[in-house]
Structure formats: structure tokens, C-alpha cells
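What follows is a structure written as C-alpha cells; I'll ask about it next.
The other protein chains are all here in position, but one chain of the complex has been omitted.
Right after this comes chain A.
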């Protein structure tokens, strides 16, 4: 029974990879353009904003919380950048965006970690407040970005497109933070069992707080990368971005129940979602089925996560007659 459960868990963990393979096979057989290096580079560039969001979201999900405000943070900091920072050099613009978005994340973190408000509700609140402020400062009109920012989209570093460089930098920092620092390992402990972590003497609240700060800052970063790509934003900018980010993280193996997963998965999940979207465009699919496909992918991700957590819980069960089980 034990080993059967473990095999099922392995299969569940492999499900997103099988899904990715299936997407490659299906679209590859429907179009010759799909499986080309140029198209794949394109997919990675397009996936960059969601990948960065998903990496930030991973921190929050690891602590068994959720951040619904990331799309609003993208929109609000995008408005700040386009409306007030048009004349400054882009590195200063980026710094301001990062600080502003980290502060918004800190608001979420304070509400959740120190005031004890359920993260779903707290971040839903900041979502509407953030969007509200952004719409009022922009008068819901389109906000255009100056050439100094949009030209970054065409910039390369050693021949690598800037969006990919941005994702790579974010990914490496996030990975090191989670895997190689005490803070990162403690994030996992807090997400697994907050009571046990507190009992062991870990500063659980502070850890949760900083995960929201990171998620906020990376939402700003994702917004910046996205701004360079699209040149102008409207009131619908960033809508439902939180769902893509959560779906990407969960598809990559990060659990909604906390304590399991990592940023590698977030990267994979973002690529998977973008690959599916790209394939639909290439085969000229009816645009109205896009949400259905995305919803299907999210559904699979969440179902797999739920099943896996349930199985793990069963494996952790203790028995009165242990010698009969081993």
C-alpha cells in the first residue's frame, strides 16, 4: 500500500511534464512553425512577465498563503512609471517601481502576518484598492511608455534578449534565496507547519511578511518587463494575472497547501502556459477557446496538487499497530 501510494505520487508529479509533452506533440503536428527555435525564443520572451510573477507567487504559496493583488500591483506601478517617470533613465524608473511594489507587498504582508487577516481577503482588498488608485491617477486612459523603456525590449545582453536576461536574474536570486539561505529553508518550515515552526522558535510572522514583500517586488518587476514589451497599458492591464501566476507555480509543483515546491517549477509552469497559448495562436484557433484551455490547465494543476497533498497526508498517518504496515 505504501509503495503504491508513492508510485501514484510520482505519477501525479509527472502529470505536468506529460501535459507539456502532449502540448508539444499536438501543436507540433498541427503546425511546422511551432517547433522552431525562433518560436521557442518567442515563447520564452512572452512568458517572461508571468514567469517573474510566478516566482514571486511561489514564495507566498510556500507559506500556505496566496497573493491575489499581483496584477493590480503591475497596473499601479506601471501607471507610476508611465505617468511620472517618463523622463528619468530607466534604471531609476525600475528602482522606483521595485520600491513601490515592495511597499505594496509589505502592506499585504502586514495585513496577513501581523493583523492575521486571511490572505485571500487581504490581497483581494489590496487588489481593488490598487486598481482603484491606478484608474483614478490615469483617468482609466491608456498610459504610454517612453522610447527609453520600450527600446529595452529590443536590447540584448551577449545576444540574449533582455526579457530572458531579466527572468534569469530573478530566477537565480530567488533560487539562491530559497535554497541556500536560512530564510529560504525557514520559509519551507513555516509553510509545512506554522505551529511547529513557531514552537521551534522560528519568526514565522516575519517570514510570511517578507514573502509578501518579495511577491510584491517581483510583481513590479514583471510589470516593468511587460511594459517594455507592450508600450502602453490600459485599465485591463494585469487583469487575472494572479491566476496565471498561481497556475504556473502550482503546475510546477508548488502546493497551495504550503511547504512544497520551488522556483524551478514556477519557470516551467509559466513556459507551459505560454506554450499552450502560443500554439493556439499559431494554429489560428478561435480566440474564445483560449480561456477554456487556460482554465483546463489550471484545473489540472489544482487537481493534481489536491490529490498529491491528500496522498502525502495519508502516508504521514500514524498507526496503532505499526509493525503491520512497514
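List of remarks:
Going forward, a residue touches a chain if its C-beta (ideal position, glycine included) is under 8 Å from a C-beta of that chain, and two chains touch if they have at least 3 such contacts; residues count from 1.
As a convention for this text, contacts and distances are computed from a predicted model.
Of the names listed as "Bifunctional protein PyrR", "Sarcosine oxidase alpha subunit family protein", "Chemotaxis protein CheA" or "Sugar ABC transporter ATP-binding protein", the one that matches the UniProt record for the absent chain is "Sugar ABC transporter ATP-binding protein". Checked against the full complex, the candidates A:27, A:75, A:188 or A:237 give a single residue touching the omitted chain, namely A:188.
Touching the chain that is not shown, out of A:7, A:121, A:176 or A:292: A:176 (per the contact rule at the top).
Chain A meets the missing chain through residues 176, 180-183, 185-186, 188-189, 191-193, 196-197, 199-202, 259-260, 312, 315-316, 318-326.
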